[in-house]
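A protein chain is absent from this complex, but the other protein chains hold their places.
As written, the chains take the letters A and B, and residue 1 is the first residue of each chain.
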Amino acid sequence: MKKFDIFQLLKILIPIAAVFLALLLGSVLLLFIDVNPLEAYRYLIFGNFTNKYNTAEIFVKSTPIILTGLAFTFAFRTGLFNIGGEGQMFAGAMAAVFVGLKTGHLSPFLTISLSLIGAIIAGAIWGLIPGFLKGIFGSSEIIVTIMFNYVALYLISYLVDKPLRESIGFYPQTDLIGKNAFLPYVVPNTRLHIGFVIAVIISIIVYIILWKTPFGYRLRAVGFNPDGAEYSGMSIKKSIIISMAISGALAGVAGFTEINGIHHRLLDNFSKNVGFDGIAAALLGSANPAGVVVSSILLGMLQTGSNSMQRGVGVPANIVSIIQAMIIILVLAGNMLRPKLELYMRRKEKVIE
Amino acid sequence: MKDIFNITFLIALLSASIRLSVPILFAALGGMYSEKSGVVNIGLEGMMLVGAFAGVVGSYFTGSYWIGTIVAVLSGMLIAALFALITVKIKINQIVSGVAINLLAVGITSFFYRALFGITTVPITVNAFSPVSIPILSDIPIIGEILFKQTALVYIAFILVPISHYIFYKTSLGLNIRTVGEHPMAADTVGIPVEKVRTACVLISGALAGLGGSFLSLGQFNMFVDNMVSGRGFIAVAAVIFGKWSPTGVLMASLIFGVADALQIRIQMSGVSIPYQFLLMFPYILTVVAVTGIVGRTTSPKALGTPYEK
Partner (left out) sequence: MFKKRSIIALLIISVLLIASLSGCGTQPKDEAPAAPAAPAASDDGGETTSTPEDSGKDYKIVLLLPGPINDQGWNATAYEGLQMVEKDLGIKMEYIESVQQADFEAVFTDYGSRGYDLVFAHGTQFYDAAVNVGPQFPDTFYMVINSEEGQEPNVGGIGVREWEGGYIAGIIAAMNTDTKKMGAIGSFPFPVIAGTLDAFEAAAQRIDPEIQVTKTYVNSWEDIQKGKETALAMAEAGSDVIFCSANEVGLGSIEASKTKGVKAVGYISPQNEVAPGTVLSSVTYNTPGLFKGTVQQLIDGELKPEGVSLGWADGVLDMQWTDDIGQDVKDAVYEAIEELKAGKIENPYKGE
């Protein structure tokens, strides 16, 4: 029993130690520019909790990361690398804006549901194409999804420049979507919208699909052992295409929450890097939905905390990105090294006993 | 558009294509070494950025752009060493590691630039390469104009193609690299040190990406500006796949991207009514088309992306 506890504790201790180490390295840079590291890190860690608004921002930030994280997780569990979460989110956003602009006059329930459905379909299509190319031609889904990120980016750039440009024709952005299409806020006087709740519910659904249904079992079986699965009569091609479509749909929902919950219009280059944050969240959360939710919230904390550190003591953006990169690297490294450490400790223990 | 087949236009287009393809070629050749050994390197972008910055710093303090270039190569290798440590040794997911390396590179270059030179409205300039005409060859009509009136780094990039080809297909080292990328287990059984080979290949990719970066800052300019690589590292990743993991293929892919970009600029200038965003999309769609097998089926190294566990 006692030994077991130590190993459980390690699961928490190692990431904390990794963060600590990253901060220690960052403090060298901070000292270099005459910023007191303790003061800076006080903002990084506690800066979010000074008031309700900032605390809510953590969850605002983590909402799209959860969804793109789930997208990566779903594909990953079925043996695929979907690096296109960003592009699929953009696709979802395009659809959500389009629906929001056209149906904004309907009742909130109707227009929001339609936006969500639109985003799901658009994201699914953006994921389905690479899945199809992988299934039929064997094209690397890693590459096709990366390329599709760029295509989506420029497509948005075109849409806001020409066909969907705001009606007064000035800035390259769309009009605001109808007020009824705005996601309702969960906590008053903050930006925390219902998208977060939707993201958490979706994570539960993903868990149930993957682990509690025969359908999910089949998809995972293909990912786990393609040859064996094919032998037992499953269609790998079909499985790949379906997985990628579902994965894309999940990321598409992130576009919906960002548009209907935060921006309320489409603009160039919105919500940058959310797709890649999702991959990091999925890996930090060992690619299971609960883990994704937790690590997305942690990433949300890291980002809002970094902003708060930047505001509080004037830490330049470049040090913020160095510290963020170090934290991601070291936490993941800690995760990878933990089994080795455990093994080593167990052996030692045996020797002593 | 009527002067498109005019010979001066063609020469200008092709020499622009060469200039635009060289940074991609350097990084893509590097990426190829890494991927051949089984390591996906999304961090090329960051490694190029570090190279671009280090090259300027080296040239600034020594006054020699050649030393600057060497500093760029070494710095590229340094950050690649970190990438190798976390992907090959610790075995963190290669894609996320690459993304983290890029984030790190943006931060580090900007931090040290400001630490050294402060915040400026006019950038610091250093000694840099100027074009070298190769005697005799540069007198060949058309081809001489396009190929042999470039900077030294351009020639180095092109020489690296046959050298890489030789290494991969004519030496035992190349065979070892390919074996490690295809069947690491088999490689291990016959005594090839899998992790060492992969580390070496990642280091080579860092060195070449660093060269690519220094081509931008010292070969095309004489300065460093924040984030000057602007996505060329990602295009290089695409070029590796488009080029089917072979040196000549990578060369062709880089050239095609270069031509696409040079053409894109000129099409936009000619006032054709295609929205420019679609022109910018072109290289990426081209890559998708390429990997769908229209240019022949692409087969990646079998162990690409998977760390080797004994």
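Criterion: a residue touches a chain if its C-beta (ideal position, glycine included) is under 8 Å from a C-beta of that chain, and two chains touch if they have at least 3 such contacts.
All figures in this text were calculated on a predicted structure; none of them were measured in a lab.
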| item | value |
| --- | --- |
| Omitted chain - touching chains that are shown | A, B |
| Sole contact to the chain not displayed, among A:L106, A:I125 or A:M345 | A:M345 |
| Contact residue for the chain not shown (choose from B:T62, B:S138 or B:Q268) | B:Q268 |
| Interface with the undisplayed chain - residues on subunit B | 8-9, 12, 16, 19-20, 23, 110, 113-114, 119-123, 125, 216, 220-221, 223, 225-228, 230-232, 261-262, 265-266, 268-269, 271, 276-277, 280 |
| Those residues of subunit A which, in the complete complex, touch the missing chain | 6, 9-10, 13, 16-17, 20, 23, 38-39, 41-42, 45-46, 50-51, 53-54, 57, 60, 154, 157, 161-162, 165, 168-172, 191, 258, 262-263, 267-272, 304, 307-308, 310-311, 314, 316-318, 345, 348-349, 352 |
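Convention: only the chains that are shown with their structure count from here on.
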| item | value |
| --- | --- |
| For subunit A paired with subunit B, centre-to-centre distance based on mean C-alpha positions, whole Å | 29 |
| Touch list for subunit A against partner subunit B, complex | 29, 32-33, 81, 83, 133, 137-140, 142-144, 146-148, 150-151, 154-155, 157-158, 161-162, 276, 279-280, 283, 316-322, 324-326, 328-329, 332-333, 336-337 |
| Residue ranges of subunit B touching subunit A (in the complex, touch as defined) | 40, 86, 90-93, 95-97, 99-101, 103-104, 106-108, 110-111, 114-115, 234, 237-238, 241, 275, 277-278, 280-281, 284-285, 287-288, 291-293, 297-298, 300, 305 |
